[in-house]
Structure formats: structure tokens, C-alpha cells
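Subset of chains shown; positions unchanged.
The chains carry the letters A and B, assigned in the order they are written, with residues numbered from 1 in each.
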Amino acid sequence: MIETRFDPAARPYSGRELRSHFALDTFGIVGDSAVAFVGPCKVELSEMVDLVDVRAGASILSPLMVHFIVEHFGVALVEMVLRQRLLARLCGDLLREQGVEALLVRGNDLYVAGKKASVCVATRSPVSALIHLGVNVRTEGTPVPTWGLAERGLAPETFAGELLSRYAREMDDVRRAAAKVKGVP
Amino acid sequence: MIETRFDPAARPYSGRELRSHFALDTFGIVGDSAVAFVGPCKVELSEMVDLVDVRAGASILSPLMVHFIVEHFGVALVEMVLRQRLLARLCGDLLREQGVEALLVRGNDLYVAGKKASVCVATRSPVSALIHLGVNVRTEGTPVPTWGLAERGLAPETFAGELLSRYAREMDDVRRAAAKVKGVP
């Protein structure tokens, strides 16, 4: 099982947290991990990793998000994108179970009633692959219509802990699924 | 884009269809593909690839399913399991949009109102990786409580065509997502 950690201390997200060994530097975790914390989000263009977004000049801004940073070692970028998509969908499932309606997952983006609920990107470091998923908690002042956990009264701490746990279980389940099938001709 | 094909001809599924180049042998498709057809499903223990199911003696039986067979070349088994999970979730989304309620995705299995709606497995051939997804259409005589598309009056042909198309787009989107991000330190 990958290691998970929710840090109750608030911490802004600037994009520079999406780097190799953030979990090791911050929490002392060695190995695959999924960690989370709550904080405002402001990612300048120079820190953005999605170059299509950079070309569109679309910087990222949110007054309060719950941030997930996932790191897997020995994983190629395409495989990490697949894990990212699963994380987004586990997030969608969890929101639905919490009573959020009109929820849509498109690629790695979540929408609630047509409003953007999250940002998400997967990339590579020299030694690992990484995901950042940010889910809005509050949404005042965002440049596009957005939805946040606070609209449903969902506590980000509880939400984060549950999503971390589900992601870790799903990854373990994926590992097991690849270890219990015989080959075919 | 991977190639897709829905074959209107009915065809039973015995497990032996889950092999390399089924799409090439059957439809002349060379390369990554997702194909579908409708037919009864009876997989003997000797043809089952999930060895945990084999140990449990759980053979697979359904009077009518829509079958999806996906093949990717140059893909490791763990990565194929991740694609399988996305296929199951795209299937779940499509059912929800068609008005199916109380739908749950657990790993690669779909449940509707607690009844099993699908079977799914991913494995390797000597030259490729493969997925079989079977979604019940009718359910009389199944050994466990099951749900089928016919309960909602959903036509398997339309359903299959739409899911094939969404899977192909999702895979293309995954490919693009890995080609537009800069690395991080």
C-alpha cells in the first residue's frame, strides 16, 4: 500500500510543491505516496506545467482548495496520466456519495452543475511521476464559475482523508489485478 | 485514435475470444482497437483468466451480454489494468447518463442497485495486452443477482457504439495529456 498523509496545517499551493520528494522533504515519507493539505492556490504561468494552459494564459487561482500530491516512482508519464484519471474519478464518486448532484468528470476535470470544481495535472520529475489534484473548498474571486466543497458543507479534512484512503486501496487493487491473471495466447 | 468496431452479428463469448489479434482475425484491424458484439456468455473454468475466480470455482454465465474486447500493443499489464478501470468507469458514466440509478463502480465491476451488471478482466498475450468487458443485457438464469441493459430498455447496439467512441476519445486524450506537460524538478 502506498503511504498517505493528511497534513492539518494550512499551506498555500504555488505549483512549486509539485516536485520530486515533496512528501519526503515535508513528511519524511520514502516511497510511493499520496498526501494532502488545505490552502489557497495561486499558480503563476511560470510554474504551470500544462503548456496548453500556459499558451492560453490561464493561470490558476482559488481562495481555498484541498490539495493532493501523489508521487509514484518507476512509472512512465502515460501510466501516471491513467492513475490521475482514476484519482479524478474516485474523487467524483466520493462527491456523489456525499450528495453532490449534477457532477460530471471530463478527462481529469470535475464539474458540478457546469461549474469547475477542480484542477489536475500529471507530470514527470527526473526520478518519479507526480499528480496534483486541487479541489475547491471556497470559490470567491475565481476567474471562471467554480464550485467548492463548502457549498455542500463538506469538511475538506474528512473529504481528503477518505479520498487518500480510497486512492491507496485502488492502487493496491490495481497491483493485485495484474498479479492474478494468466496470460492468453 | 484507436480503431473501433461494433459487429451487428451475434456471437457467443466463450473466453477464447480474449486472445491476441482477435480484432485482426475477425475484422482485419491492425493496431490498437476496441471492438464489441452481442451474444450469450459462457466461460468455462479452463478458459477463465482470473485465477482467484478460478480458485473460487466461479464460472461466468449470462444469457445475453454486450462484449467489448480491447487490445493495446506495447503496453504492460499494470498499465492495461489502469485502462480497464477507466473503461469500467466510462461505462458507469454512460449508464448514469442513460438514467440508471444506484450505480456503483468497484474496481472493474459495475453494480446497479446491488446487482452485478458486468464482468471484466485484463491480461497479456505474448504480443499485446487485452481487456474483456461484458455488460449484461438480459439476466435470466444467472447464478448471482444481476442487472441488465434490458431492464432500462437500453439497446445494446447504441450503448456499445457510444462506449467504444468514448473509450477511443479517452485514450486519445490520455496520450495528449502526456505530451503537453513540462517536467518538474
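Assorted remarks:
The rule is simple: a residue touches a chain if its C-beta (ideal position, glycine included) is under 8 Å from a C-beta of that chain, and two chains touch if they have at least 3 such contacts.
The structure displayed is predicted, hence computed values, not measured ones.
Of the identical protein chains in this complex, 2 are displayed in place, while the full assembly in this structure file contains 6 copies of the same sequence.
Quick note on the criterion: only the chains that are shown with their structure count from here on.
Taken together, the subunit A residues at the contact with subunit B in this complex read 18-20, 49-52, 77-86, 89, 93, 105, 107-108, 121-126, 130, 170, 173-175, 177-178, 180-185.
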